[in-house]
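Worksheet: one structure, shown below.
In this view, the complex is presented without one of its protein chains, the others remaining in place.
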Amino acid sequence: MTRSFGGIVGASLCGLWLFAATWSLIHTPYDPVAMALDARLEPPSERHWMGTDQYGRDLFSRVLDASAVSLLVSFVSVFAAMLLGAPMGAFAAYRGGKFDKLVLIGTEAVMAFPALLLVLLLLSVTGPSNIAVIIALSLASVPTVIRVSRAAVLSLKEQQFVEAAWVAGASRSFTLMRLLLPNCISPLSVLATSLFAAIILIESALSFLGLGVPPPQATWGALLADSRQYLAVAPWLSLYPGAVITLAVVGINLFGDALRDALDPRLASMAKELS
Amino acid sequence: MTEALADEPAVPATGSETIVDICDLSIAFGDAEPTVNGVSFTVRAGETAALIGESGSGKTLLAKSLLGLLPKGAHIVRGDVQLLNQRVSSLSSNEHRQLRGRQLGIVLQEPLTSLNPALTVGSQLIEAQELHLGISREQAFESARAMLIRVGVDEAESRLRQHPHEFSGGMRQRIMIAAMALLRPRLLIADEPTTAVDAVLQRSVMTLLAEITTEIDASLLLVSHDLGVVLEAADTVHVMQRGRLVESGSAERTLGRPRHAYTRQLLESLPRKRSPVSVAMDRSSSKQYLCATGLAVSFPGRRLLPWRKPAPVPALRPTDIHVGPGEVLSVVGESGSGKTTLGRALTGLTPVSEGQLRLEGREIGSDRANRKNELVSQLQFVFQDPFSSLNPRWTVADIIAEPLIHMGVNPSTTESRVVLAMKDCGLEARYASRFPHELSGGQRQRVGIARALVVEPSIVVADEPVSALDLTVQAQILALMGRLQRDRGFSLIFISHDLAVVESLTDRVAVMREGRIVEEGTGSDVFDHASHPYTQSLLDASPVLGEHSDGEFSLEARRYTPRAIPQDFQPAVLNRHAAGTGLRYLPLTETHRVLVGKATASSRGDRTTASGFSSRMPLSSD
Partner (left out) sequence: MLAQYALRRILLAIPTVWLAATLVFIIVRLLPGDPALLMVGDAQDAQALELARRDMGLDQSLPTQYVLWLSSMASFELGESIAMGLPVRELIWARFLVTAQLAIPSILLALLIAVPLGLFAAAQHNKAVDRAAMLSSVVLLSVPSFWVALLLIMLFGVKLNWLPTVGYVSPAVNLTLAIQFALMPVLALSLTVIGQLTRMTRSTALDVLATDYVLFARAKGLSETTTLLRHVLPNAVAPTLTVAGMIFGSLLGGAAVIETIFTIPGIGRLLVDSIYARDYPVIQGAVLFVGFLYILVNMLVDLVYPLLDPRIRLQ
């Protein structure tokens, strides 16, 4: 019961952010970049739900505006990593042999570095831009995706019903398309949620360091970075954006946990181990 | 509530003390229908009581409730248990815990997983002694050493410092028994103690249990589905079916003259001795349908260091075997004997490292992927595990239709053939749209058989098709396979770890050990004239049930007369002929061959000896 409760909370939080981010593209209460020097560092009020920053910009509008970018950058990164990694891992496991070895060596090289470090190195070469951030984030996550989809296909290949299809005369393409891929969806979707949560955190850390999505675009991490000078006088500038990130990531994690419990527990635990 | 058929009193009242008194006990998971329902029986001092039932009968749950170790969610709804005149319901969980080990012991079913892999065997033997007996570590170590020797573990002193993974399954079983015996409980519960043990070791485990319980003056509660074991060991028997106790009484009476229909059904499900007039002897003619020559399989070994070449691990050593048209060939051996590998290699599921396969004299490739459709459909396989061999996302009809779809059979023909196959395999039409998880184990195995037969194969390889099933279901599936084989006339290669199971079904038998066939012959050759020591030990381990004309049952030892090995084929002579290991097949009759030669002690420390192998002398029938 608690588990499904967590899933409902998680799904609602995810839905809320999706809605807020989409809505912010059409409308925000204030212009997120419009300065109002007469309304600097105002505490939260009815007019400004989350207060205003040092230039009098409405923090709530800025958070909404940042949500769209942060979620989009993270989502595209996860999507790209899945699109690249899942078929590669599945094919490597299915084919085996040299191709499999090559793929494994590649993932091992990338996984020899902590993810944030690799992203920093890539960004240091390319310089910060939206595309560079997305590419760096997805490249750093691809090996994990490859490992999980490879492991899923490997364990499925051992399943007797796959052998039984073999006995029944199934072709290679039938085995791959009808038997292996549908059964990989469970571990991969669980992986996607945990990857999404991790990437949101890394992306906001990058923005915090000023190495992520370049200014003037507001992102969650950039908002927090800006708030540092005003910790004493305007604590709301730190409190709200941080709480927003936390709620988004908690939502995704809870949703991912519920997903894992609902899907085949054995496959899901495998994904957890590898992620 | 229906009263169990019980003798009053169950055992002659010799005034012996009652150890356990179970009274109208019901156990349920949550609010569900009780899994154990109104069960009453007693176990007296010194008695060996057997609790018999199939899976789902509630017997294990009942045993765990005595220990106060019910799984999560299970609770006692009604009734009570008296342990040594203490009512369990009046005990606190801590008081109940103190009875465990001290008064009540248990030996679990699975020896491989029942000892903690992270701790030494010694510390696991010592910890409970320190707790219950209040003796010093040194004393506990000393008695652990003595007990280990008693249960048959050599070099006990050094072995106490080893970890469980350094022991074989049989040894770990003995260690588990030792751990409990050290505490001298009044009642020892043995939960399926022989199920996970190879056939030839079962008897020694039972003997040890019987001896130990006598020595420490404990009663034994034997929880088992294996009637053969129960028949030999038990004083009293309690039969459970779906949570209820259906019959209780002395072993002799209950199993000799069963009153309840279910007890009778259980007994009748036991594998029988072959009727003397065996089925169609002409089938096991010299005609060869599928024939393998020098078939061998080895798996790549582990590379220990990068520059060392991994040595291949042989799973099947070069083997000649054939099956005639419409013939039933049984391949029997314990786990690791290579029997499954042989079956898989014959079907093309496992790549062959050397040797040839011929079907009707024409050579066929050993890689299934390169075979033509007709050939693929001629050779079908029935899997052991009825759970994982069916795609969980497909319906029964989809699963059975799969081979036809791959063959490109048109949809209307497919449908009619699926319907027919289901009917033949005893599956009602309404199951067509069900998913595998909605079926029982037996039904699932029927689906597996229907899938193999829907393409009308000429050869079916069945890999332990009944070993995952309950006794009564096992008998039904065996009967089904026998009937289908007779009706459709396909050749059947039946792989089993249990020699007794195949007896009623088979035309010829091949007994395997350590990747080789050690004896091969017709049913009568092998069952009546077993000549290899390993075959003999298998037969000794499986007594037969005799059914008398008056409806009574009795357990009889197997009788067989080994064929004499001629003087000029004695190993000593052989060694002069065959270079190297000096092992050959010796044809005893035209149909009966046995592996002879210098006996080498088995590496696993089991009692029987196996023969090594180098050259082959195939049965010269062609």
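Letters A and B mark the chains as written, and numbering starts fresh at 1 in each.
Heads up, the rule we're going with is that a contact is a pair of C-beta atoms (placed from the backbone, for glycine too) under 8 Å apart; a residue touches a chain by one contact, two chains touch by 3 or more.
Predicted, not measured: the structure shown is a model, and the values here were computed from it.
Across A:84, A:176, A:249 or A:263, the single residue that touches the chain missing here is A:249. Remark: the omitted chain is touched by one listed residue; of A:155, A:175, A:217 or A:238 this is A:238. Within the full complex, the residue among B:34, B:53, B:79 or B:101 touching the omitted chain is B:101. When you scan A:94, A:166 or A:208 for touch with the missing chain, the hit is A:208.
Counting over the whole complex, chain A has residues 2, 6, 105, 108-110, 112-117, 120-126, 197, 201, 204-205, 208-211, 221, 224, 227-228, 231-232, 235, 238-239, 241-242, 245-246, 249-250, 252-254, 257, 269, 272 touching the chain that is not drawn.
On the side of chain B, touch with the chain left out of the figure occurs at residues 67, 69, 72, 94, 97-102, 104-106, 108, 110, 113-119, 127-128, 131-132, 163, 165, 176, 179-180, 183, 302, 304-306.
FYI, only the chains that are shown with their structure count from here on.
Those residues of chain B that touch chain A in the complex are listed here as 347, 349, 368-369, 373, 376-377, 380-381, 383, 385, 388-393, 402-403, 406-407, 448, 451-452, 455.
Against chain B, in their complex, chain A makes its touches with residues 159-161, 163-172, 174, 179, 182-183.
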